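Structure provided below as structure tokens; questions to follow.
Note that one protein chain of the assembly has been removed; the remaining protein chains are unaltered in position.
Lettered A, B and C in written order, each chain numbered from 1.
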Amino acid sequence: MIPLSWYLGLSALLFTIGAVGVFIKRNAITIFLCIELMLNAVNLTFVALSSYFGDMGGQLFVFIVMTVAAAEAAVGLAIIISIFRNRESLNVDEADSLKL
Amino acid sequence: MTDLLLEWTIKIAVILGALLTAVAYSVLLERRIMGFIQLRRGPNRVGPFGLLQPAADGLKLIFKEDIIPSQASKLLYVIAPTLLLIPSLMIFIVIPFGSEIVLFGRKIALQVTHFDVGLLYVLALGSVSVYGIALAGWASNNKYSLMGGLRASAQMISYELALGLSVVGVLIQSGSLDLVEIVRSQGGWNGMHWNVFVSQPLGFLVFFIAALAEANRTPFDLPEADSELVAGYHTEYSSMKFVMFQMGEYCNLIAAAGVSTTLFWGGWMGPGVETYPALSLAYFTAKVFVFVFVFIWIRFTLPRFRYDQLMRFGWRVLLPLAILNIIITATVKLLVS
Amino acid sequence: MEKALFIIFAVVSVAAALNILLQRNPLYSALSLVGTLIALSALYVMLRAQFIAAIQIVVYAGAIMVLFVFVIMLLNAPKEAPYIEKHKALRFLAIPFAGLLIAEAFYVIRLVKPIQMPASDDSAQAVGTTLSVGTKLFTDYLLPFEVTSVLILMAIVGAMVLARRGED
Partner (left out) sequence: MQSSITNYLPILLMFLAASGLASILILLPRLLARRRPTEAKLRPYECGVEPVGSARERQSVKFYLVAMIFLLFDIEAVFLIPWAVAFPHVLKDPAYTPLKYVFYGEMMVFMVVLLVGLVYIYRKGVIEWNR
């Protein structure tokens, strides 16, 4: 039998990798991928806890999270496409015209 | 546990062997039927009736030069054909080939495995095989390949939607995603209570057309429309990598035949299967053979769509029809209960 | 057996996740993420969340990541610049930050009481099957489900407006 803490530990590890990626990557699409990775790490926690407690709630929440992730990916990538149209670059440091 | 593992391994080995033979001979069958329809002979030199032609072709292709174009992204170029082939082989572990037979004093179910999300597993593999085609087109770094890959993947995802929605009617009938349960739910009427006769003729029609498009068969073979795109996403592929694309395509064809049989035409059900379980295997094989024949027949009968027609047909005709089918099935089910 | 499988899938998922950071080309990063997603789906099966595992592949690997791959292929963006021009400090901040996050997480996890997974229950109503997801989602979680449809509608309109600007 696998202890619950193994799943939680794996999830923490994946979440950290995602968070580090957001810090060190400069490509807008890669940063987006790292955000998806963080979402998935949290999903793993939900599913693990839901199975260990025998409660459906966590799994249904994951279902809803996936739906939201889909909507977010559609809109987010549309934004990235329109930024790329204007600036010919995916580097997030160059998309700074909102700065004061 | 050990004997379970052994049973699975043997079944998988048998299925892989049977599948590779079936793939090789459906290529031959296609060429023979093509010859017949076009009033010529087709391959008939190697062995009696050309029956050894697949072996000859295989040997020839193994010894062909394996070209990796200098401009290609090497790793992806090599991996892409496996990404198409592996999912199409993996589909077959959930397809039930027959009921239970007794062999060596042991009850053996004629499918490798079955589980709660069986049909979703099939759909998932279908959606993953898009990567093989998209990446093959991209990694070749050739204009025709990229265009063919993009077209093929846009076409596959469009028709995947109609495919996914057309099976919902079957699910309302059977109340389970497990393919074994779906076959068993069609067992009434002396084994003739097939979904296509009962309530799903429309669902079957949509599924059939969408499956044809998923397998990139004529009239939906735009990805390799040779008059516009050379050979589409596998323009740059030669030798065994080209064979893998062809194998993946024919595996998908046989899988489409097997899944349509299972979902709509009663799977291995038929008159007399209760008394003679071995008959179920014969029924299933016969039905799949008929489907493969129809797929081939269609290829040499219908002209190819234009790309804009293809997209419009998928989104404006098939998708609304699939949704209509769901509404009708659910409403009838509600009123009958 | 079970532990061995867990370790295999965990190692695959972490390795693929690290590969996202190591690759320069976003296409390779996206494919690594697909690897992580598939390994996670295998872990969901081990947690008996069968339906979620299947959905993970259909929705995440089969639709969301396909969209990413499409965008990367369509834009054909140049590879990432080899160094960070601005905010160089961020990179050096990231490592201690990551260490802190890991330490914090493991401190919390150490406090988790060891609970046993409920014994394998093969009835159709078991947690995680399609049927139980269906009955629960469309009775107890009705409101989030209906709100989802509006969310999807908004996403369709929003993405269309953003992506098509400048085309017509």
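FYI, contacts are C-beta pairs under 8 Å (C-beta built on N, C-alpha and C of every residue); 3 or more make two chains touch, one makes a residue touch a chain.
Here the structure is a predicted model, which means the values were calculated and not measured.
Chemist: Using the touch definition given at the top, which of the shown chains does the missing chain touch?
Modeler: Over the full assembly, the chain not pictured touches A, B, C.
Chemist: For the chain not shown, which residue from B:Leu76, B:Leu135 or B:Leu177 touches it across the whole complex?
Modeler: Per the contact definition at the top, the residue touching the missing chain is B:Leu177.
Chemist: Which residue, A:Ser5, A:Asn27, A:Thr67 or A:Asn91, contacts the hidden chain when the whole complex is considered?
Modeler: A:Thr67
Chemist: Which is it among C:Ala17, C:Val66 or C:Ala98 that touches the chain not included here?
Modeler: In the full complex, the listed residue that touches the missing chain is C:Val66.
Chemist: Can you work out which residue in B:Arg32, B:Arg217, B:Lys241 or B:Lys287 touches the chain that's missing from view?
Modeler: B:Lys241
Chemist: What chain A residues would touch the chain not displayed?
Modeler: Interface residues of chain A facing the absent chain: 66-67, 70-71, 73-74, 77-78, 81.
Chemist: For chain B, which positions touch the chain that isn't shown here?
Modeler: 4-5, 8-9, 11-13, 16, 62-71, 78, 81-82, 85-86, 89-90, 92-93, 109, 112-116, 120-121, 140-146, 150, 154, 157-158, 160-161, 164-165, 168-169, 171-178, 180, 230, 235-236, 239-241, 243-244, 307-308, 311-312, 315-316, 319-320, 323, 326-327, 330-331, 333-334, 337
Chemist: Suppose we count only contacts with the excluded chain; which residues of chain C make the list?
Modeler: Its contact residues with the unshown chain are 42, 45-46, 48, 50-51, 55, 58-59, 62-64, 66-67, 70-71, 73-76, 120, 122, 130-131, 133-135, 137-139, 142, 145-146, 148-150, 152-153, 155-157, 159-160, 163-164, 167.
To be clear about the criterion, only the chains that are shown with their structure count from here on.
Chemist: Could you please state the distance in Å, as a whole number, between where the Cα atoms of chain B are centred and where those of chain C are centred?
Modeler: The answer is 29 Å.
Chemist: Rounded to the nearest whole Å, what is the centre-to-centre distance of chain A and chain C, using the mean of the C-alpha atoms as each centre?
Modeler: One centre to the other, that is 6 Å.
Chemist: Take the average of all CA coordinates in chain A, do the same for chain B, and state the distance between these two points in whole angstrom.
Modeler: 34
Chemist: Two or more other chains touching the same residue: where does that happen in chain A?
Modeler: none
Chemist: Give me the residues of chain B that touch two or more other chains.
Modeler: none
Chemist: Which stretch or stretches of chain B touch chain C in the complex?
Modeler: Contact set of chain B toward chain C: 76, 115-117, 120-121, 123-124, 126-128, 130-131, 134-135, 138, 146, 150, 153, 157, 175-177.
Chemist: Residue numbers of chain C touching chain B in their complex, please.
Modeler: Residues 27, 31, 34, 50-51, 53-55, 57-58, 61-63, 66, 69-70, 73, 129-131.
Chemist: Report the residues of chain C in contact with chain A in the complex, numbered from low to high.
Modeler: 2-3, 6, 10, 13-14, 17-18, 20-21, 26, 29-30, 33, 36-37, 40, 43-44, 46-49, 51-52, 55-56, 59-60, 63-64, 67-68, 71-72, 74-75, 77-78, 80-81, 84-87, 90-91, 93-95, 97-98, 101-102, 105-106, 109-110, 112, 114-118, 127-128, 132-133, 136-137, 141, 144, 148, 151-152, 154-156, 158-160, 162-163, 165-166
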